[in-house]
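Only one structure is covered here, and it is reproduced in the block below.
Only one protein chain is missing from this complex, and each of the others stays in its spot.
Per-chain residue numbering starts at 1, and chain names A and B are given in the order in which the chains are listed.
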Amino acid sequence: MIAETPSTKTSIEAISGNGVSRLTWVTGNNFSGRSAILKKACEHYSNQPAAGIIIPPEIYSALSALVPTVAEELLLHLGGNPDDVSAFQRLAEKWGLAALAERDPYSLSGGEQALLVILCKLALAPTLLAIDGALEQLDPSNLSQVLSAITTDRSLSRPPRFLLTHNGAIVQNGGNAIRQVPATDFSDIERPDKPPPLDINGFEPPRCKEPATIFLKDISFRYPRGKTVFSGLNLKLEPGRIYRLAGANGSGKSTLARILTGILPLSGGEIQVNGKLFNSYVRPGTLARLHFQSPDSQLFEDTVRAELGSLPSKISENAARFAGLGGFLNEHPFDLPFVLRKRLALTLILHTAAPWLIFDEPTLGQDEQTRIVLSSAFQSLAKCGYGIIIVSHNENFADHVASETIHLDKDIK
Amino acid sequence: MMSLTTIRPSSRARALATGIALVGVVATAQPTALALLVAACIGILIVQGKISFYIRFLFRLWLPLAAGLFLVWGLIVRGSPQAGYGSGIAHGLEFAGMVALRLAALAALFQAAVLSLEGLRLAAFLRELGLSPNATATLVSVFNLWPEFARRTDQVVAARCARGLMTDRRLWTRVRQFPWALRTLFVGSLGSSLDRAHRWEAERLPQRLAETVKNQGDSKTAFWAGIVWCFVAAVWTVISLWPK
Partner (left out) sequence: MNTNVSSDKQSLAPATAAMALVPLGILINLGIGTIVHLLKLPLFVDSVGTILITILIGIRWGAVTGVLSFLIGGVIVNPVLPYFSATQAVIALVAGLFAMRGWFRSIPRTIITGICIGVAAGIVSAPVIIKLFGGITGSGSGFITSFLLASGKKIVESVILTGISCEPVDKTIQCLLAFWLIRTLPKRFRKQLEPLGYLKQNSPLTQ
């Protein structure tokens, strides 16, 4: 990869016009202006339809909602670009989308939606395609495939230039160089004010009142009129430990998280907590609480203050300080950018009082600084007797913080 | 030989046939005509593979409604508007039966006419009726977003549980969730909707949809199938309205 020297000043013109490299990675921490750079670069082409396209971190909002299947979504986007049909069909096969052809695009996982949206927006033959954080939803092998296609595939008749932002490592095997440009090098954009970072010194969880040892005995789950997600699962989860749930899409990671939280009822088997039978469905949120991948469904109030007010009062002050949201207490949660909404949603679960806390993709959209603090927070909670479960594609983060990995697609007895 | 499932009437013929039959359904006083229509529509729904939708409607909506009608007209009012209120249980039950049959026929007619229009076929249908690309996209998106909306609703209710804001499933606890769940659902959906609309404009997706469905136009088979549908609908309507 070619890194720009810090002294090089770069303009939006230079990377969105006839830049040197086909793919430019705009690097930097949260609030360094990366998203603004991508947006402004796309605005450069706003006088031509679909010439500058941006894919946001909330992938589902980039789906068209005009067709019911994956195949038709691609067909819709290809409509004006018949020359590349075979090239796109080949890419769709390679990225595993052909197997999902009859599926509803909204029913796909985050990673699958990311692949579909990238392919569809490529099919519009833009001059510039900006991918703002969407690549974080891809697992490492898909990420590598996409980058390889972006940088080396010559079968597309009019390949665009690419700009991307990505929190995490990009490892590319061979192929053309990815040009890295720090966001701080850009002088001609309006930067947002940077809020305070997460403050681990503000994180003081109380000791867990009732640490809970969970024993899942021969549990099974099947959706009504649907497939069996898992059966005969036996697992012991001990408090004070951090577990990582791993497995392919459809192996039951989210399902297990929802069963423990009480969102879904068991189809078979039983849950024992400290040796006693426990029905999580009848008492949701008492054994475990869950942070969803997307924060938007988890925020219910009209101010950040009211949202944090759902926590006990002393804890809510600490939570505001920890999250760096002290300056946003009167803001509507949905007026915050995605990164801060995610922080708020994470903070609400980190400071809640259930014996087990489950986090689905906690590092999505978060920079390295934030990940370090999250890692410390999880470890503090574990030391206080809470049990932590993480579901994450970010193997570096998950392997670093988790003491044990549970593979759900292997038979656990 | 062409399979039945591939023979589809043209859009305009479909709309016309439905309109003609609708006149008969609303105006007829002959239960046998309505029953015949229901049977024919059930046949169409079976061929289209959409019969389960109609059966679910019958059990979940129609049966309770029909039971209510029989109770009210048969046992409470004990009469009918034509024979006079209080004219007798038999008149009441007969009237209730006619209304229930008419509702079943209305549902069967609408569903047979529209349910087979999925995906791009629905867009083609609307375009052929003369709707603009933007109007077509707006209507089509309702059907595509319906499952997503239901999923999002499910997610929001699940989130109340996941945050420990709904710690039991008693009625009053569930009632208390409603305003907050609705607000989050609305605000989240509003944001996505606005972003989507901006994207439709920037990427001209409604126009692409119109282009994509342009060549899904009607063949000769569809034209003649449409003629047959309209003819059959007209004959049935005339028979159903024929004075006894």
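Simple rule for what comes next: a residue touches a chain if its C-beta (ideal position, glycine included) is under 8 Å from a C-beta of that chain, and two chains touch if they have at least 3 such contacts.
Note that the structure is a prediction, hence the values are computed from the model and not measured.
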item: Partners of the unshown chain among those that are drawn; value: A, B
item: Option from A:195, A:239 or A:365 whose C-beta touches the chain left out; value: A:195
item: Touch criterion as defined above, residue of B:20, B:37, B:185 or B:233 at the omitted chain; value: B:185
item: Touching residue (missing chain; options B:47, B:99 or B:232); value: B:99
item: On chain A, residues whose C-beta touches the chain left out of the figure; value: 31, 35-36, 39, 65, 190, 192-195, 302, 327-328, 332-337, 340
item: Missing-chain contacts mapped onto chain B; value: 26, 53, 61, 64-69, 71-73, 76-77, 80-81, 85-86, 95, 99, 102-103, 106-107, 109-111, 114-115, 134, 137-139, 141-143, 145-146, 149-150, 153-154, 157, 171, 174-175, 177-179, 181-183, 185-187, 189-191, 193-198, 200-201, 206
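In this text, only the chains that are shown with their structure count from here on.
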item: Chain A and chain B, separation of their C-alpha mean positions in angstrom; value: 37
item: In the complex, chain A residues that touch chain B; value: 46, 49-50, 53, 56, 58, 60-62, 64-69, 72, 75-77, 79-80, 104, 106-107, 124, 258, 261-263, 281-286, 289-292, 296-302, 310, 334, 348-349, 352-354
item: Chain A-facing residues of chain B, complex; value: 118-120, 123, 137, 140-141, 143-145, 147-148, 151-152, 155-156, 158-169, 180-181, 183-184, 187-188, 191-192, 195-196, 199-200, 202-206, 208-209, 211-212
